[in-house]
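Complex shown without one protein chain; remaining protein chains in place.
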Amino acid sequence: MTREVLTQQIKKLLDEVLLLGSMVEQATFNAIATLKNRDIHAARQVYDDDQTINEKRFAIENAIIITIATQQPMARDLRTLAAILEIITELERMGDYAKGIAKVTMRLGDAELPIPIREIEQMGELGLGMLHRALSAFVNEDARTASKIPAEDDAVDALYNEIYSELVNEMIADPRLIESINLLLWVVHNLERLADRVTNICERTVFITTGELMEMDTADEEENE
Amino acid sequence: MNEYTDLAGESNTNLQKRHRDSKIWRTIFYASTAAAIIILAILILSIVNQAFGLVVLKNTVEPEKISSVPLEQLSSQDLIKILKKNLTSNRYKTIDRDMPFTARSQADLVDLVIAEVVKPTVVDSYHLDVSILHRNEIMARAAEKYPNGHVEFHSWLNPEFITRSMSSTPELAGVRTAIFGSLWIILITVLVAFPTGVGAAIYLEEYAASNRINKIIQTNIDNLAGVPSIIYGILGLAIFVRGLGYFTGGGFLGSGETGGRTILSAGLTMALLILPILIINAQEAIRAVPRSLREASYGLGATKWQTIWHHVLPSALPGILTGTILAISRAIGETAPLILVGASSFINRDPSSVFSRFTALPIQIYNWTTRPQDEFRNIAAAAILVLLVLLLSLNAFAILMRNRFTRRIS
Amino acid sequence: MREQIMNHTLSTVQIKPASRVPEFLRKKKRWNEILIQGFLFFCGFVSILTTIGIVFELGKESLLFFANPDVSLLEFFTNTRWQPSIGEFGILPLATSTLLTTLIAMIVALPVGLSAAIFLSEYASSKARSVLKPILEILAGVPTVVYGYFALTFMTPVLRGIFGEQNVEIYNTLSAGLVMGIMILPLVSSMSEDALTAVPRSLREAAYGLGSTRLETAVQIVVPAALSGIIAAFIIAISRAIGETMIVAIAAGSGSNFTFNPFKAAETMTGYIARISGGDVGYDTPDYNSIFAIGLVLFLVTLGLNILSRRLSAKYREVYE
């Protein structure tokens, strides 16, 4: 097997991507927990921890640049490295979503309001499950699994719509809660975006193996945050 | 030739003239080259022409006087009787001692009677061309001029010629002593010139820094290569024969009667003569060894001599050997220096050591050529053929050697 | 492995306690290498000794020759008679016959040799070359004594047949000169061919590209470009002819003769040396010493020509290599 150095470096980078992924998963999971427990202190922790995620992302990016500069990867190796660059950006944004959720917890403070926490948790579980499987499909270059994951986004979207209409009804019922519920809308929006970004990761996985870039879910791509 | 014919008429005629000139000169150039080949052919033919041909033989004693029936029909006993009657008793005993008469075959005895009693001698000889074209006239003239003689075809180059030693009668003379002399000289020449020449070449190519003394050595060798061979003869005469005669004559071993005119002097002189050629050839062979081979060796921590001995010399060897053999062929044919260091053509004893007096093949040729009698020209031609065959086989050997070594290396 | 090296070092080098250089780097005294280098230098130096020997012996004996009261330097170069037995020591008759044979040889060798070289380098196909060159090499490898034989037994009878037996002596400089020309021909052609082939291909192509014929290219472009090499070949050929001994010793005749008639016998310098030394000449006689004096002249002339030739050939090498 020639090009051992490059092979080793890519393997190392993939490990790093998994590590970054699990950091994001943890952060999202923790963020939802702070909302459930209304724990402002823990929320601040999640908020601060986002910095490590960002740093990790830049470390990986730097390593990729060095690898490209020194190893001149070609074909699949090059696509993998380009995909990793894309994926770590996605992961970093997902980290930002977790940070956003923790920020909502902090902003809500002690305010009294009905939180559809069960549905939110369910949304998180669905999204994180997708992320987890998408990342392992990516690392294993498993295009078949990766191409099936985007379909699960529908369930997330359904939950989002459900929670959305529920919260809007609450707002109409009690206009004093408008501000708080507006914050909660942010939370579900973030979770919905997280699932969308998982779709991008899956697209990259297919790209590595086939060399073709294709849209898997056109649903709300153009939507702004 | 006519690729330009579509050009304008005026330049066309001009062009035709140019092409005509070109053709004429082409023929001249070609003829010059052909002339060289024709000359070589003439050279060889003219030698062959003299080495073979009809001779008129006259018997000292006519066979009819010895016996009434042809010798071939006589019995062994009768032949022995004839020998006993016609030979001196000493001669008879000598022959008997070589091999008892009783043990000889009849045919052998017939030959013996012819050689010892009938003793045919050459009284007239003809060149090959004349022999073939005017055979009948020769026959007629010989019959008229030598009524007792008879005409036969004779090859002056024959096995006896090679194995006999020098004699003052052409038909009994041979080149054995001369061949031995040449071989002894070459042996000394090679033993001295090869190591010295290769050594000098190694020194100049591998060791010599480009300083004054080494430049002088190099220039000096190049100049020596052009010095006429007779100058080397003078040098050999002055130094080896005269100056060091005590050593080259074997005087220091107590056998100094030959003075310095010995094989050793001749060999040393020849060695000096071929040394520059040998060095230049060896230098070229060494220079042709790729630098990468040397670097590989030095890179492993080899010393200079290890590099030269294990890598440079083996790679250069085919070239060095070829060059050496070419130099040797030159030495074998050289005559002038041998004349100066005292080769003598009247030697009929084979050389026994390096302190022997000597003759050599080219010396013998020279000597015979300058004799007025035709028969000596004939044996000179025969000797030339021997010399040329020797040179050709040596060159063939060089080619074989080169091929063999080249194969081993690649 | 390293231990072996170190052991070796220990056994061959005296350890200087003051030396800072660690053992594995320290200079070894390799006596065998030094001895070998000494021997090799000696081999190279043998050539110097040879030259010194030549110059010394020729010089010494020549001095003895000129020390003879019968000989004067002026006479040596102006007297037209060379008869040592009666005290006539003028090199001119020997020199003129040498020049005569050389001149005749050059008339044969130079044009024919150059033409053959042009043919081989400019016209001949590689197949023809591979046949012709070895033949020329064989011609070059024939011993000179054989050429001498050829001159006497073939060339002379032919010349006498053409010009008449009463006009051409049995020994004559024409026959010797012509055969000498044949002998030198391969040298001229191979050296000239080397010079011609050294002319870069691009030069020829440029000439062809301008529409010149093969002849015009060869004669007007290639030959001038190779001129210094060709002249070097000519000069070497002259030097070789002057030094050639056996042909003239056999075919040119013995006994000095101040003549420019190529049909007459005349002894050359080399022929004289060969004849005198062929007999048992006594040491320290005027005859013996005279061969050194003539040898010295011969040596200086040929050396001068060789040096000139090498200068010229170095010049063309410089241009194209």
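In this document, chain identifiers A, B and C correspond to the written order of the chains, with residue numbering beginning at 1 in each.
Everything that follows uses one rule, which is that a contact is a pair of C-beta atoms (placed from the backbone, for glycine too) under 8 Å apart; a residue touches a chain by one contact, two chains touch by 3 or more.
Basically, contacts and distances are computed from a predicted model.
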Which of "Phosphate ABC transporter ATP-binding protein", "Phosphoribosylformylglycinamidine synthase subunit PurS", "Dihydroorotate dehydrogenase electron transfer subunit" or "Hydrogenase maturation factor" matches, in UniProt, the chain that is not displayed: "Phosphate ABC transporter ATP-binding protein"
Left-out chain, listing which of the shown chains it touches: A, B, C
Selected from A:Asn30, A:Thr67, A:Thr105 or A:Asn190 as touching the chain missing from the view: A:Thr67
Full-complex contact with the absent chain, from A:Val5, A:Ala111 or A:Ala151: A:Val5
Options B:Arg26, B:His127, B:His311 or B:Arg377, residue touching the unrepresented chain: B:His311
Contact partner of the left-out chain, one of B:Leu187, B:Ile213 or B:Ala296: B:Ala296
Chain C, residues in touch with the chain not shown (by the definition above): 1-2, 4-5, 8, 19-22, 24-28
Touch residues of chain A, complete complex, unshown partner: 2-6, 9, 12, 16, 59, 63, 65-67, 69-72
Missing-chain contacts mapped onto chain B: 209-210, 290, 292-303, 306, 310-311, 314-315, 409-410
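Heads up, the rule we're going with is that only the chains that are shown with their structure count from here on.
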Distance from the mean Cα position of chain C to that of chain B, given in whole angstrom: 21
For chain A paired with chain B, centre-to-centre distance based on mean C-alpha positions, whole Å: 100
Contact footprint of chain C on chain B as seen in their complex: 4, 18-19, 21-22, 25-26, 28-33, 35-37, 39-40, 42-43, 46-47, 50, 195-200, 202-204, 207-208, 214, 216-217, 220-224, 226-235, 237-239, 242, 272, 275-276, 279, 303-305, 329-330, 332-336, 339-340, 342, 362, 365-366, 369-370, 377, 380-381, 384, 387-388, 391, 395
Complex contact set, residues of chain C against chain B: 30, 32-33, 36-37, 39-48, 50-51, 53-54, 57-58, 61, 111-113, 115-116, 118-120, 122-124, 132, 135-136, 138-139, 141-150, 152-154, 182, 185-186, 189, 211, 213-216, 219, 236, 239-240, 242-246, 249-250, 270, 273-274, 277-278, 280, 283, 291-292, 295, 298-299, 302-303, 305-307, 309-310
